[in-house]
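A protein chain is absent from this complex, but the other protein chains hold their places.
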Amino acid sequence: MKTHTVYKTFQTAQRREFVRITEDVQDAVDESGVREGMVLVSAMHITAGVWVNDDEPGILEDALEWLDKLAPATWQSPPNEVARELLPDDGDYRHHRGGEDNGDAHFKNLLVHHQVVLPITEGRLDLGPWQAVFYCEFDGRRRKRLVIKVMGE
Amino acid sequence: MKTHTVYKTFQTAQRREFVRITEDVQDAVDESGVREGMVLVSAMHITAGVWVNDDEPGILEDALEWLDKLAPATWQSPPNEVARELLPDDGDYRHHRGGEDNGDAHFKNLLVHHQVVLPITEGRLDLGPWQAVFYCEFDGRRRKRLVIKVMGE
Partner (left out) sequence: MKTHTVYKTFQTAQRREFVRITEDVQDAVDESGVREGMVLVSAMHITAGVWVNDDEPGILEDALEWLDKLAPATWQSPPNEVARELLPDDGDYRHHRGGEDNGDAHFKNLLVHHQVVLPITEGRLDLGPWQAVFYCEFDGRRRKRLVIKVMGE
């Protein structure tokens, strides 16, 4: 059995940003020499996620608009009445009492999830033709880390 | 260490459909000879998911109604005002500019997630008594694939 661990660091220009990492994950698999197994791709932060979806700009923009309604930020006006009602009843997250302003990013993390496990078959990520892997930053503009753990033989 | 890979193809009669696959996953485990390990069950599409929940028809119908409010389709009228407000502000997903009409299915995929990892103990899926595994189709009526990857010893 082999394992191989790679850490990636991101510092996004935008507060929220989707970064394609499919090739980084494949590189980690290549380095590992694993032909059959699994690879875990996991954000090491509580305000980021990993999503497998379509590398189509419209989807990514739609996703951000939609996530901003479901998990609204308090550092911007709620985009509409539904978002306003999904904010905490007191108008601000309890989490912000300590001086933070990223409560929304914790719930975007919950919705998107912070990790995925991908199958490796014959040395390749065994993904469907439109599946791309994204690191989803919801509170960026600072250094954040991701761990890629390959396991197999 | 052993690995075993099985692909399943679905062509659902309905656009949205939950298909129970617990037994298919157990069959893959049986074929693998793995007694202790994990099995990854992963939709190979960006408009489908895998959910572990109760095989009770009411839950599945409830789930579809609820997902249609949270991630509304534009090929049907929004079921209510909340769903209407959760649609993109311009009324249609940017993703549809290319001629697609399945934007909602991408976000149902996000909510449900496209994969699960299940424990294998003494050769059996180590599930609780009410846990069943479902392939969740959100844009069906065409061939879609799922990969089952067993790993262990």
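As written, the chains take the letters A and B, and residue 1 is the first residue of each chain.
Here is the rule we use: a contact is a pair of C-beta atoms (placed from the backbone, for glycine too) under 8 Å apart; a residue touches a chain by one contact, two chains touch by 3 or more.
Computed from a predicted structure; not experimentally measured.
Chemist: What is the set of subunit B residues that contact the non-displayed chain in the whole complex?
Modeler: 1, 36-38, 51-54, 56-59, 61-63, 65-66, 69-70, 79-83, 111-113, 116-119, 121, 126-128, 130-131, 151-153
Chemist: Tell me, which residues in subunit A touch the chain that this view leaves out?
Modeler: Residues in contact with the chain left out: 1, 3, 5, 38, 40, 42-46, 70-71, 82, 85-86, 88-89, 93-98, 103, 106-107, 109-111, 113-115, 117, 145, 147, 149, 151.
One rule holds for everything that comes next: only the chains that are shown with their structure count from here on.
Chemist: Could you give the separation in Å between the centres of subunit A and subunit B, each centre being the mean of its C-alpha atoms?
Modeler: 19
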